[in-house]
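Okay, here's the structure, questions in a sec.
Shown here: the complex without one of its protein chains, the others still in place.
Now for chain A:
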Amino acid sequence: MTDTSDLLLDIRDLVIEGRSGGTWQPIVKGIDLTLKRGEILGLIGESGAGKSTLGLAAMGYAKSGCRIAGGSIKLAGEELVGAPAETLRHLRGKRVAYVAQSAAAAFNPAYRLIRQYSEAPVKHGVMSRQEAERDAVQLYREMQLPNPEEIGFRYPHQVSGGQLQRAMTAMAMACRPDLIIFDEPTTALDVTTQIEVLAAIRKVVREHKTAAIYITHDLAVVAQMADRIKVLLKGDEIEEAETRQMLAHPREDYTKSLWAVREFRRAPRAPDDTGKPILTLQDVDASYGTLQVLDGINLSVNRGQTMAVVGESGSGKSTLARVIMGLLPPDKGSVRLDGKTLSPLNRHRDKGVQRRVQMIHQMADTALNPKHRIREVLGRPLEFFLGMKGAAKEARIRELLTMIELDPDTFIDRLPSELSGGQKQRVCIARALAAEPDFIICDEVTSALDQIVAEGILRLLDRLQREMGLTYLFITHDLATVRSIADWVVVMQKGQIVEQGAKDQVFQPPHHPYTELLLSSVPEMDTEWLDRVLNDRRAAG
């Protein structure tokens, strides 16, 4: 390398365009970015901000359907824009490496981890296969993976999500690159797993003095990782500052709004006067085949309140929803609505029960039929449950759209593909409301959304509850969401309820140890948070 200066990456006036409907639309609109050797830059913004596109550009790479339309990208003084494909290929994986959001999807399912690890060093001629495999074990150890000698010989599906994400970081380190692009590496992980991955990534990046671009939408996470933070919105830079400065004194309104999102709280709501729960589960066990996923679940939901069910993936939260909906018959125990035992299978329940209990799913994308216009999406439950037709149905569809704050004239004839993520989730809410239910299960309804959009959905759900006296069972892994909307909190772990109570009671110490672990794993907007938690845990043994 001829360039001895401290400057590793120098991006000037970069324009990247994406093809949409036959024309090229700008995705990144003239951004400058510099990075010194060993420095970590955090890129934050909502989806569509151009974070990933900008990150990939540092590798001279544009996703298919995108092109680098202008500007300059210099890596250690070498221009990447317009460089021959072979030059760029030799640089990728060797000098600049990439860590993807979902390690489970980014590892090839057909090969063992260590074979995928050694691919880049061997093919780029950095090491022999034997050397690479020895080196892999060393890096697996540095990444604090269990059984570093052996774990590489497993297939991706045999390794947990958090471990895979660390194995992917190790793979990115294989050629000891100058720069690693981390593209939302912990977004898909549970909070308790995220903390381990964050700690391991930070350690290895610091020890090898590797520069990094850390892309995330989670401010509290980026605060732990980055030296500097750059905020993006719709392909433009909003502001950039040193991390502490940015957290303490954001200059721009947009940045401030990002900071403020987590502050939505509503007052606890009292149960209705009857004092009788709307839904009760008694001693419910459920399993998939021989695998037991619910073990002795007892809970009762008060009418007009929101019960939040929290827990990590695999804790049985979604199975709980399936049992209540009658999609998975329980092995034993009963589900009662207003004191009446429900049939274990939805198709044996009468229409009235089916109408009264509705569900909203996590992925609004896949929950809507892509060929149905909004009129049809909302019209079908009106017809099916309430027998509405013609003008009455049309009027009710318009009313529902108004309720979810979408303009009927604009949206009624649209297809799901013509809506944003937040709008799709609103339509799913309207579809549930169309049946005029009393009880709605919300299964991670905000998890796939940006924080600002998610907050809008939470406020909408809250308003509807107030106006219509709805009862919610809110399944989530996000404690911030629980804090903002729950009246009653149920904490689940490995198919059991480990703690439940009124929100204030659960969030006040003393906690159940698992609740404590969950609460302490939620990143805070404080650059010292990760160190503090790790120290506390080390001290506690």
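As a working rule, a residue touches a chain if its C-beta (ideal position, glycine included) is under 8 Å from a C-beta of that chain, and two chains touch if they have at least 3 such contacts; residues count from 1.
Just so we're on the same page, contacts and distances are computed from a predicted model.
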| item | value |
| --- | --- |
| Omitted chain (choose from "ABC transporter permease", "Acyl-CoA dehydrogenase", "Cytochrome d ubiquinol oxidase subunit II" or "OB-fold domain-containing protein") - UniProt protein name | "ABC transporter permease" |
| Residue of A:Leu54, A:Leu91 or A:Leu232 touching the missing chain in the full complex | A:Leu91 |
| Hidden-chain contact residue, picked from the options A:Arg19, A:Lys123 or A:Lys256 | A:Lys123 |
| Residue of A:Phe107, A:Phe182 or A:Phe439 in touch with the missing chain, whole complex considered | A:Phe107 |
| Touch criterion as defined above, residue of A:Leu9, A:Val28, A:Leu43 or A:Met59 at the omitted chain | A:Met59 |
| Where the unshown chain meets chain A, residue by residue | 56, 59, 61, 63-64, 89-94, 97-98, 100-102, 105-110, 119-120, 123-124, 154-155, 157-158 |
